[in-house]
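Notes follow once the structure below has been shown.
One protein chain omitted, others in place.
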Amino acid sequence: MISLLIAIPLLLAFVSVMWKRLAKPLFFLAAVTNMTVLLASWFPNSVEIHVMGSWKPPFGINLVFDNASFYAALVVNFFFFLVSLMPNLVESYGVSLMLLMAAANGFVLTGDLFNSFVFMEIMTITAVTVASRRENFYNAFKYLILGGIAGSIYLLATIFAYTATGSLNMAHVSMATISASSLVAITTLYAIGLGVEAKLFPLNGWVSGVYGGNDLAPVILGTSVSFAALYMVGRLFGTVFHGSGAGVLYTLALITIIIGEVAALRQQNLLKAFAYSSVAQAGVVVAMISKGTSRAMGLAYFHLTNDAVAKFVIFLVAGFLVYNYKNLNGVFKKHKVLGASFSMATFSLVGFPLFAGFQSKLRIIMELFSMKDYLFPAVMLLATLIEVGYVVRWNVKLWFEEETDEKADNPIVAGTLALILSLLLVAVFIKPEIFLGGAMKMGNALADTKDYIHGVLSVVKGGM
Amino acid sequence: MALSTLLISLLVTSVVIYFISKVSWRAGAILNFLIGVFLISYVFALHIGVTSNLGTLFGQKLQLTWTHASYYFSAVSLLVIVSVMLFAIKWLDSQKYPAAFNMFILMMTAGSLGVFMAADLITLYIFWEIAVLSSMLIVPMGKKESRKAAVIYAVMSASGTYMYLYGAFLAFQRYGTLNISEIARHMVSDPSTGIKAAIFLLLASAGIAKSGIFPLHTWLRIAHGNAPDAFSAVLSGQLVKLGSYVLMITVAAIPSLRVFGNIPFYSGIPATNYFLIALGATSIIIGTLMAIKQDDMKMLIAFSSVANGGYILIGIGTMDPMGFEGGVLHVFNHAIAAAVIFMAFASVVYRTHTKKISELGGLIHKMPITFLAYLFAIISLAGIPPMSGFISKWMIYQALVRKGMFITAFIAFFGSIGSFLYVFRPLAGVFLGQLPKKYKDVKEVPPVMWIPMMTLVVISLVIGIWPFPVLQPIEGMRMDYGIAPTMRIADSSHWLIKGFSGSWNPVLVFNLFIIGFVIAYILYTMFPRPKKVDLLAPHKEEGAPINIYTGGEYIYTPELYHYNTKFYAGFERMYEKHPSWEKVLEMLAKFFHDLGEWVHGWFFRPSPSAYTFWVSLTILIVFWVRW
Partner (left out) sequence: MVYIISIILVGIGVYGLMTQKNLFKHLISLSIIDTAVNIFIVATGYVNGGKAPIYTKNFPSFAIGRFVDPLPQALVLTAIVIGVGTLAVGASLLVRVKEKHSSIDVENMKGVGE
């Protein structure tokens, strides 16, 4: 049944190529079906695999469905579902979005290294088309080149893994003993290859142009696609390579945090400012993943979930504002609901109490201290300090500056969604288990290589 | 009602208040005031030692507990806040965002109370952030400049807060608990001085930032100076005291004398405390000198808050029974005085729409009650008997002299004399002197606005004569913290405050003052009154008495001849070219900004070529490092 997550959007994408007008409702249909499929198979709590073409692992391609991939798929599809509720955002990008959805699901679910490369490339190509909305061609092109290079490196890493172990199956690879020098090559290349999508410094040059270029790209790329990419970081470095190469990730991630925040501070464009902030948050998540323990990884994905929800609201509101107003001073006086949601989301981003970000940030710092890591909390708090600076500056500008005469209609669907999500952030502060439970399960599943290997290589369920 | 229920329902109510205020902001303001009155009665009725659970976070119990310190600080805060809430019922009609103001001020109240009740460092942090966040959202409701002020306030405050958070987790990592008294217990037996000092200073930095102690004092000028006028009273009178509370926690609740007994620096005071005292002394100097220079009356008092924060820190920092009580009592005195002064200014601005001293004058005849409130408040602020402000300063001096800290004592005296200078400037410039023509129709503010001011003045006066109601909880705090628990300072049965070199009988002093006042009044009635002349526009009005000449020249710019322009020019000239700490911090901010520019230019803007370059470089570096 899990293969439906990939098959349905893919199928509907091809159908809608023929009947263009149907793209929007079909996208909605795909999103709803995927959500239904996921909700029907709530947290498997074991490792299930779905083999393709009756090839038993380690041969052939198989999809792995465990707590980690379930949670990741849930988050990914949730944001696609939200986007599908806003027809004016989807416009003529229904086909691209469906392909992106299929690719992101495939990327998350696959248990095969080469297959994950294929899905990553499809993800990049469709993400590029989404990024080119509103004539943002040059930035999309830059993204394509960078994504292409990353893809080549990822492919190279996969081939190295294949030559070193003779297998492409993740479970099988994780069992094999790889010589130290090959492991260095493989993990480094994977770190770089994934680094582009995971927004690691200095491979994240594309982020500001793509996120800042239109209103659709940040909403979906900054939430679903980043979650998928960061999931793969955890899967590869946590499950498959047992934390080899984590030092590289850790160092790059810490630099990413500071660079991202500093770049966000000077940014005058609302979308771009928060694009940089999402770079910094990705840094926090990667650094946390590189710690390798199940708790650390669980907290990383908890933080990422909070960040994704907040970013969705922020980008949604920011996209609306940037493309409806020339002068953003005091616009929230005209859009109180949007403004309140935006403020709550940004405060959650900073980690003020009463909002979800507080729960994840404090937990992360606490976990780091208990691991006797004193550098990362300091970096994180410094980053938060810079964050306070620009978050408050934007809020003050958007709420309190003298407004102009420009006027735009209140977007009802977007406003409602933003409000619900920002209230969700408050709910998560009060009851963190809403996200934390799933994220911790995800962390456990990612860290537990033995269970993963056992599940993939011995139990065969389902199949097509 | 349990403490946690109270705080949570306050937070929820604040949102309700917003929607009520949307319908009628005045109803919201009145409701706020009633809630405030309820809170005061609630606070007075609470028994010391009540605890309440807020929940668990990260496996740690979050607890609220009601101590002498929470009682004292909450009562002082509520006094200030409720006065401002009453004041706001009328004052808000000059404001643009009354509904949001009502909501945030109640939220801030809940946050502040939570800080004072917190039994562990994280609960304190949570409520601290709530208080900071909601107050930070009120600041930009003022004039244009206030927008920038909010950002600076938020960043400065955050810089202290995050250092505090780091310290809190450092303590948690080492001692396995977040409970303040538990941490205190562990710290006493911890052999590593370095870590203890780090925790101590990190925790204290939140207090340093919040109470405007050098080097994180610069936000006070811009934030207090530009916030909505009545809210400055809360900022300066109440929020700054959150910082003093945290400082008191770090210095006294964690028994610094015992914890750092192995690093005595001077006269039994550990180096860590002495470091804080030095910061306090620096703040007194900076605050005083800068306050003397200000032409903006709100900024003037903002700097005076810096100086007074210094007094509080010095007093508490000595950990001497006398100094501690003096410092804590000064919290009360400064809170009341600053609140009254800022409310008086708010009244002046409410009527005249300017806060520049040199544009005002002669309002004593138009706004006599406001003038009276201001007069009594500055008497207290400058530390002149019989107002309560004297007692706290006297106690601090006692401690300093006994400890033989003569440099600090000298600085404290200097600050006191300086405060005569700077509080006189608005007095002379705003209330005395000539009334500019454009203000000839100015009226006194309505009773809703002057009643809270006068109430606070009366309280301050009464406490100046009979300080024991305030000194009693302070003594309780001192006993809680175990600072010379056998010694009694406040002796209400003999009407005495016992010092080391003599005692102070406030009632007697008050009576002497009354006698002096009566004599002065008699003399005043016996001698002829001065004559009123018109200074500023001798040529404008026909028939006005022209008895001002400036070398026979026609006066085009009478403002420049106004005695309030460059009021202390001679004095200011002595430190005209002083180094500015504000500029240093601005440079730091600019550095980050430029760094962002640089990062953007190098890594984010370029063409695909540069991206490729960075990718290749990263691969090479990583391989090089790992092989």
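First chain written, first letter: the chains are A and B, and each begins at residue 1.
The criterion applied here is as follows: a contact is a pair of C-beta atoms (placed from the backbone, for glycine too) under 8 Å apart; a residue touches a chain by one contact, two chains touch by 3 or more.
In this text, all values refer to a predicted model and were calculated from it rather than measured experimentally.
Asker: Can you tell me which of A:A13, A:V76, A:M101 or A:I149 touches the chain that was removed from the display?
Answerer: Considering all chains, including the one not shown, the answer is A:I149.
Asker: With the missing chain put back, one of A:M52, A:V118 or A:I255 would touch it. Which one?
Answerer: For the chain that is not drawn, the touching residue is A:V118.
Asker: Who touches the missing chain here, A:M86, A:I159, A:M371 or A:L419?
Answerer: Counting the whole complex, the residue in contact with the absent chain is A:I159.
Asker: Among B:T5, B:S24, B:S580 or B:S607, which one touches the chain that has been omitted from the display?
Answerer: B:S607
Asker: At which residues does chain B meet the chain that is not included here?
Answerer: 600, 605, 607-609, 612-613, 616
Asker: Determine and list the chain A residues touching the chain excluded from the picture.
Answerer: Here the touching residues of chain A are 114, 117-118, 121-122, 124-125, 128-129, 132, 135, 137-138, 140-141, 144-145, 148-149, 151-152, 155-156, 159, 162-163, 168, 208, 212, 269, 272.
Definition applied: only the chains that are shown with their structure count from here on.
Asker: Measure off the straight-line distance from the CA centroid of chain A to the CA centroid of chain B, and report it in whole Å.
Answerer: Roughly 44 Å separates the two chain centres.
Asker: Where on chain A does chain B make contact in their complex?
Answerer: 141-142, 145-146, 149-150, 153, 181, 184-185, 188-189, 191-192, 195-196, 201-209, 245, 247-248, 252, 259, 262-267, 347, 352-354, 358, 362-363, 365-366, 369-370, 372, 374, 377-378, 381-382, 384-386, 388-389, 392-393, 396-397, 399-401
Asker: In the complex formed with chain A, which residues of chain B make contact?
Answerer: Contact set of chain B toward chain A: 11, 57-58, 122, 125-127, 129-130, 133, 136, 140-141, 147, 150-151, 154-155, 158-159, 162-163, 165-166, 169-170, 172-173, 592-597, 599-600, 603-604, 606-608, 610-612, 614-615, 617-619, 622-623, 625-627.
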